[in-house]
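Coming up: chain A.
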Amino acid sequence: MKHTLAFLAAALIATALPAQADDTLDVVAQFEIQSPEPSTTGYIFTRMGITETLTHADPQGVLTPGLATDWTADGDGLSWTFTLRDGVRFHDGTAMTAEAVAAALDIARTKPGPLAKTPITAIKAMDGAVVITLSDPFAALPAYLAHFSAQILAPAAYGAEDAGVTVIGTGPYKITDLAPPLSLKAEAFDGYWGPAPHVPNVRYSAVSRVETRALMAESGDADFVFGLDPASVARLGLSDAVTVHSVAIPRVLLIKVNADHPALSEPEARRALSLAIDREGIARAVLRYPEGATQLFPPSVGAWHNDSLVPLAHDPGKAKELLQGLGWTMGGDGILTRNGERFALTLTTYPDRPELPLVAAVLEQQFRAIGAELTINTTNSSEISAGHADGSLDLGLIARNFGLIPNPVGTILSDYAPTGDWGAMGWQNDEITDLARSVGRGDGGAPARARITEILQTELPIIPIAWYRQTLAVAKGVEGAVIDPWERTFGLPELRLSQ
Partner candidate 1 sequence: MTLLKADDITVAQGGTPILHPVSLHLEPGEPLVILGETGSGKSLLAQAIMGTLPRDLAARGRVVLGDHLLDAARPEGFRPLWGRQIAVLPQEPWLSLDPLMRAGRQVTEAHHLVRGLGTQDARAQAATDLDRLGLAHADTRYPHELSGGMAQRVAIAAARAGGAGIVIADEPTKGLDAARRDEVADLLLAELARGGGLLVITHDLALARRIGGRMIVLRAGRVVETGPTAAVMAVPTQAYTRDLIAADPENWPARSRRPAGAPVLTATRLAAGRGGVRLFSDLSFDLSAGRILGVTGPSGCGKSTLGDVVLGLAPPAAGRVNRSAGLAPTAFQKLYQDPVAAFPRHRTLGRTLADVAHRHGQPRDRIDTLLPRLGLNPVLLTRTPGGVSGGELQRLALLRLLLVRPRFIFADEPTSRLDPITQKQVIDLLRDTAAAEGCAIMLVSHDPELVARTADHVLSLAPAKTGGDLSGQAVKRAGGLG
Partner candidate 2 sequence: MNTLVTRGIQALMVAVLIGAATFAMMRALPGDAAYRIAAGRYGYDNVDTAAADAVRDELGLDGPALPALLHWLGDLLRLDFGNSLVSGQPVIAEIGHQLGASLSLAAVAVVLSLIMGPPLGILAGLRPGGLLDRGLLVVSTGLKAVPQFLMALILILILSVQFRLLPAAGYGAARHFILPALALALGLAAVNARIARDAMARIGAMPFYSFAQWKGLSRRQALLHHGLRNVSVPLLTYLGLQFVTLVEGVVVVEAIFGWPGIGHALVHAIFSRDVPMVQGTALCLGLGFVLINTAIDLLTARIDPRRAA
């Protein structure tokens, strides 16, 4: 009886130590694979190089040819023609025809996502090209088609009610095993139209806990770890087994302000709150970034970054003066009151991004220093848009991604012209709405952009805190890793395994 137990143990241990396959690249990130449906999980497939869009974007945000070689708009900008690349095959071997592309875009348009907000009226397939007609001119259309929800799948990929059932894309990698929610395996697609990838097999696993991802990078279990928390960036930087990449991206850590709230309706009040924030301290101690945000748009957003703006400063004294000017007087418990109303607000944030609750805790102390009481409500991310819809939100600490569409105008239109779930709230400024629409149509130029950023900097419907940097830890044997600031691709085809 006793011997059998010992034998069992030995057998178990023996099977547990096979060598790790070395021709597979292990990619780890926090995004969970919901289902083969492009509108919910498409961003993973584009990042892993399994599916592609008509247009791509280079690191500076300039659109480059993807499945469409070039695109032109006719005179009045109401109809765009995208000429398709020929000789492109889907993973199931079928050729990519204009009809397939039109059908894919039509399906994408009916589902929640950026395309639904564009003034598209019809998409028609011609021979070797696709024509899209608009209800009124929209210069950013090609940028919208670079969004992951506009990825092109084979007709066989869609099941009942156009729900995605299998992922049949055109990308350099073909899925061999899709196991939602946590893992996906793919191998190089020999029939790919572009240059063949160097790494034969890739495996994606979703690890939601940032500590675990950092440990996997450190212990060498993952070759390509995307999205690290500040502390691990510092720790992994020291270890020689891993190289850490960090690049500024068009995502901004900001406070969404409800201007309808009595305490926040005056711009001076919002400016006071902004002055209370020690952006350098937060950036260096909490986020481990070189410097905090001086305005809404980071330099990485190119044209929208306006150097002439007066940078946001940290001056608690001036903040108190501004608030006294608005009639707030210091109460017994160190909190300001005005005609019976205490200066008490709720800051809503979400734990999906690990740094948000940390910054919330810091903001609570820094606002208390100027007499504002903050209670932190860390909950589900949807509470921000729910709070916006029913007006119950006071302050929301969010990480707004301006790179959803390679051209930030899309996000500006949805956030500030005039308000948006993740943008301004209870704040009316007609001038900014007209300017944004003109830039959207393509006729507004640099002066319009400069005026928009100037309004945002003075009116402060949202209070920027820090510009995000995307972090990536790559194992020693992997070369050629480049972070895409627009978070559209992991750049797997360009990677090379040295060992």
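Definition applied: a contact is a pair of C-beta atoms (placed from the backbone, for glycine too) under 8 Å apart; a residue touches a chain by one contact, two chains touch by 3 or more; residues count from 1.
Selection rule: all candidates are chains of the complex that A comes from, given by their letters.
Note that this is a predicted model, so its numbers are computed, not measured.
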Touching candidate for chain A, same complex, options 1 or 2:
2
Which positions of chain A touch candidate 2 when the two form their complex?
1-2, 5, 8-9, 12, 15-18, 20, 26, 28, 31-32, 34-35, 37, 39-40, 43, 111-113, 116, 163, 179-183, 203, 205-209, 212-213, 215-216, 218-222, 350, 352-353, 379-383, 385-386, 388-389, 398-399, 401, 404, 420-422
